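For this depiction, one protein chain was excluded, whereas all remaining protein chains were kept in their positions.
Let's look at subunit A:
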Amino acid sequence: MDALDVARWQFGVTTVYHFLFVPLTIGLSVLVAILQTMWLRTGNERYLKLTKFYGKLFLINFAMGIVTGIVQEFQFGMNWSDYSRFVGDIFGAPLAIEALLAFFLESTFLGLWIFGWDRLPKRVHLACIWAAAIGSTVSAYFILAANSWMQNPVGYRINPESGRAELTDFVAVLTNKVALITFPHTIFGCFLVAGSLIVAVAVWHLVRRPDNPDADTYRFAARFGATVTLLATAGVLATGDIQSKIMTEVQPMKMAAAEGLYETESPASFSVLTVGSLDGSRELFALKIPYLLSWLSTGDVNGEVHGINDLQAQYTAQYGPGSYTPIIPVTYWSFRLMIGFGLAAAAIAVWTLWAHRRGRTPTSKWLLRAALVMPVLPLAANCFGWIFTEMGRQPWIVFGEMLTRDGVSRSVSLAEVLTSFTAFTLVYATLAVVEVRLLVRYARHGLPDTDPPEPDPTDHDDEDKPLAFAY
């Protein structure tokens, strides 16, 4: 074990952990904004209750999203300084713009939304949550543009003197076809998580207490969350299909690794499940759908899909000797788990809608159990999606330009990386337990009793009046 290995593990752990909070932040901010808009439009207090209830769950989660994001930003310089030197010109720019354009918007207006219930006119207060939601969505675009450049570098040249990558076309970086398709795919993934959480909490209250005074409100929430989940699933599938074709084009090795496809085939069949030796020389059991991989990869049922062995030979000729193959079991299984977990959440959403059909209230303990598992499924799908896309790029940190092992900080010792890896892992694990307990505690507590807050932006009110919201 050396500093490089630990730095890689640290990046994996901190990134996946950070991404447990991001989807809920992005998805719930928009859904809470929609609920608050419905309240303002209809005056129905039910929507206000839901705004405050899911808003609270959103805030418990938001705090973790921010701080784990700072760790990500610092980590490039701390653990991957040679990578930072090489790509700062290109990778740093979207990061800086993300902070200036999106994070300021998100954090400032979220502060105004949290504490501004009685300080701002209703419409201005509503605009604050929308501003925060837009900020978090815009931030996703810029960070995905930065990541997509690592998958498919565009709009740059290598300066022969400094050996650094230099930006030549910023618009090309922002309109990278990988970024344009990864962004909606990721955003739909976020709504899958947020919709599932809304369903889980609502169904729990309904099945546990069908005579709940708020039963109608929970019924609405369950259907709302399930509908969001299903629309998001449709979006994830449609964008994922386009994404896989683009991926086959720009990173054929990643597609071959996703399928464990060793020999070039045309037409290629999609492997639902294959059990065999890791080098692909022996197949013990395989369940395959003919033509599907060709269609997924190329849009043509008879299309040729390159295999790992051919690509490895091609890359060796192009980049010199070495292994250009990712770890196949990791890519193969993460790709399948991503799709499987996502579809499982969608299935529970369908079940939820069916259980609520024509004014019914669900009573099934099985639905309750499924609904409680439901938010974990898209979270797992998101995690495996990231593991797939990042591990599938290996051994490259910037595809075709820089190997991951060349990006690590040379001046940082194994002891230092081990210290930080251990520290972050312990801190993250501890806080995960705290966060989940708090979320469960507040979710169980149920809808708040709310008097609609009367905005009073003037200074003539009672100086000693309690704040509408206080830490």
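Just so we're on the same page, contacts are C-beta pairs under 8 Å (C-beta built on N, C-alpha and C of every residue); 3 or more make two chains touch, one makes a residue touch a chain; residues count from 1.
Convention: contacts and distances are computed from a predicted model.
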Omitted chain (choose from "Cytochrome c oxidase assembly protein", "Ribose transport system substrate-binding protein", "glycine dehydrogenase (aminomethyl-transferring)" or "Aminotransferase") - UniProt protein name: "Cytochrome c oxidase assembly protein"
Sole residue of A:15, A:37 or A:108 that reaches the chain not shown, by the stated touch rule: A:108
Contacting the left-out chain in the complete assembly, out of A:90, A:255, A:268 or A:371: A:90
Which of A:50, A:71, A:256 or A:305 contacts the chain that the document leaves out: A:71
Touch list for subunit A against the chain that is not drawn: 59-60, 62-64, 66-71, 73-74, 76-79, 81-82, 84-85, 87-93, 95-101, 103-105, 107-112, 114-116, 119-120, 159, 164, 166-168, 170, 409-412, 416, 419-420, 423-424, 427, 431, 434, 438, 441-442, 459, 463-468, 470-471
